[in-house]
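For this view, one protein chain was removed and the others were kept in their places.
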Amino acid sequence: MSSRYAIPLLAALTLVILVVLGKLLPAWCVFLLVTAFAKGLAALGLVLIIRSGLLSFGQGLFYCAGGYGAGLFMLWGGVHDAALLVLAGGLVALVLGAVIAPLLAGYRSIFFATLTLALSMLAHGALTKADFLGGSDGLNLRPPSFIGFQPANSTESVYALYVFACILVVVFSLACRVHFNSVRGLLSLAVRDNEIRVEYLGSSVRRVISENFTAAAFLGGIGGALNAIAVAHIDPELAFWTTSGEFVFVAILSGYLSVAAVFASSIALEFIRSFSSQYFPNAWQMSLGIFMLASILFLPNGIGGLLQRRKKRMKGNKPA
Amino acid sequence: MQLASTILIDGLIDASWIFIVAVGLTLIFGVLNILNIAHGNFYAIGAYVAANAVGIYYSGSNPPMLGLLAMTGAALAAAIVLGPLLERGLLRFFYHRDEIVLVLVTYALFLILEDATKLIWGVNPYYAYEPYSLFGNVNVGRMNYVGYDFFLIGLAVFIGIVLWLGLNRTRSGKVVLAVIHDREMSSAAGVNVTKIFVIAFTIGVFLAALAGAFTAPKISVQPGLAVMVVLLSFAVVVIGGLGSIEGAAIASLIVGLSRALAIHLAPWAELFIVYLVMAMMLAVRPQGIFAPTALRKI
Partner (left out) sequence: MSVVLEARNLNKSFGSVVAANDINVTVNRAERLGLIGTNGAGKTTFVNIVTGYIKPDSGAITLEGRDITACEPRVITKEGVCRSFQVPQLFLTLTTAQNLAVAIGIAQGQAFSPYATIDDAMAEAIDALLERFRLGDYRDQTVSELPGGVRKLIDIAVAVTRKPKVLLLDEPTSGVAAEQKFALMDIIMSALDSDVTVLFVEHDMDIVSRYAQRVLAFYDGRIIADDLPQAVLENQTVKMHITGTAG
């Protein structure tokens, strides 16, 4: 089976290209890619949930948990190594996700979406009141080191961060890609298509959903931690519903079949935001909204899979 | 005792305007099957146009009481312009898509309207305090309340009754209920679904704008209103059960009272008490208070 090696090879090649590309691009662009990668990782997590037929409007909760996890590990724990910080952020989110997941796994559609939204807004509300965590202003972080390497200037720092982000992106993309092709990956789609049949084959739908949600939380935490050390700041806005809204947008725009599309969408969104806030400072939300509408309208294939399956399901499940 | 009645009355006042917004959201969801994230923007736009209308109306020597009509007219005008424009000009192009996509479309609309509101009315606050003194003051026990607030409660009750009667006791209302119940069936039975969509959406927009218009005298009208309002009405609709007027009424009371409780007893919890209540309610009744759970036929 050559495909067993094709995917890791492609991943390695992508990593090399990305690392070289980072040397050629201007610093602002490289930095923008880092934040896009951070958000893309969280959106990739959301894709895992979407594959089991649910939409979370609270992925920001884990993005925030990852950010605070990494941030506090740095400020209180005195750890500055990026890899350790990101791991810490991911684990904090993972634990949080594993605790919440069984509670959420019984809910569907809009109730799942609004409950996740509610939990995320709860965290947002609590953090704005938590003065020891900086309240609504949040906390500033210090520059990280990279496995012993301490960047000497900001250019070096941005590039080191970028290479680190690229490694994270490629590793987790590879993991997700292989998972999507696996039987367990198909089982997620099976849950989305027909929960009754999954139960009648002897598998637990709640368990599938819980596992996917927890994995998504982990990815959200990794993304949040990466974002936190990149912008050297954490605040409650990370858990605000608009943050989650962006992940939803990126995940829906990219569809649930392609891993690369998630990062492409995330990069596109970051560029639009960056440009419009620069050129239309009073209307950047509006440009973002118009971009969203346009992409939903003109790129139905980006979100095609999701739409098609609903149509088919409706047609196929009519009682005889 | 004093505190209890204060909480109760504050809660009722809060519940009244929340109900007016949320019942519009639940109507749109019930008929069009859209969870409209931009609903709060209609509230905000209603508040702005009412503030403008109040400014103009009270600058002349007009009878003060009729200022309420000017506010209603402003909200109605906003709804008549925005409702058909957005439903026909935007939303209908996405009806054949997944409901998740429709939620995203309204999210995009939310972003667009946020900035559009800022571009039109700027970022400085507007005040429309004149109508707030129309009904004088009312004493309850030793506490002094503004009469206008009780007027708001009356308005909410009035709107609730009119909507309920309109849906359950009129011919066209029953047609709307039929569409809520089974869209394809009603369409096959010759119901003009398109017309009902436009009208229901416009009424939903009007209710949001009306709530904005009538709360405008109580608050400073400024950016950020939409977010707060849409999240509140989301909570109400989810607690009450999607598409249920009775549910929206009871859930508004729950939300209003819990907010009042938080403000008086635990001010730090004001920001998130609603989400806490919502999460707790969903844990007890996953489909909301007024939604029956049905076993899927296999």
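To keep things simple, chains are lettered A and B as they appear, and every chain counts its residues starting from 1.
The working rule: contacts are C-beta pairs under 8 Å (C-beta built on N, C-alpha and C of every residue); 3 or more make two chains touch, one makes a residue touch a chain.
Values in this document were obtained by computation on a predicted structure and should not be read as measured data.
Peer 1: Considering the whole complex, which of A:Pro26, A:Gly78, A:Gly148 or A:Gly202 touches the chain not shown?
Peer 2: That would be A:Gly202, which touches the missing chain.
Peer 1: List the residues of chain A that touch the chain left out of this view.
Peer 2: These residues touch the chain not displayed: 178-179, 181-187, 189-190, 192-194, 196-204, 215, 305, 308-309, 312-313, 315-320.
Keep this in mind: only the chains that are shown with their structure count from here on.
Peer 1: Between chain A and chain B, what is the separation of their C-alpha centroids in Å?
Peer 2: Using C-alpha averages as centres, the distance is 32 Å.
Peer 1: So in the complex, the part of chain A that touches chain B is made up of which residues?
Peer 2: 55, 103, 106-107, 109-111, 113-115, 117-119, 121-122, 124-126, 128-129, 196, 241-242, 245, 248-249, 252, 282-286, 288-290, 292-293, 296-297, 300, 303, 306-307, 310, 319
Peer 1: Where on chain B does chain A make contact in their complex?
Peer 2: Chain B reaches chain A through residues 35, 90, 93-94, 97-101, 103-105, 107-112, 114-116, 118-119, 227, 231, 234-235, 238, 242, 268-269, 271-272, 275-276, 278-279, 282-283, 286-288, 296-298.
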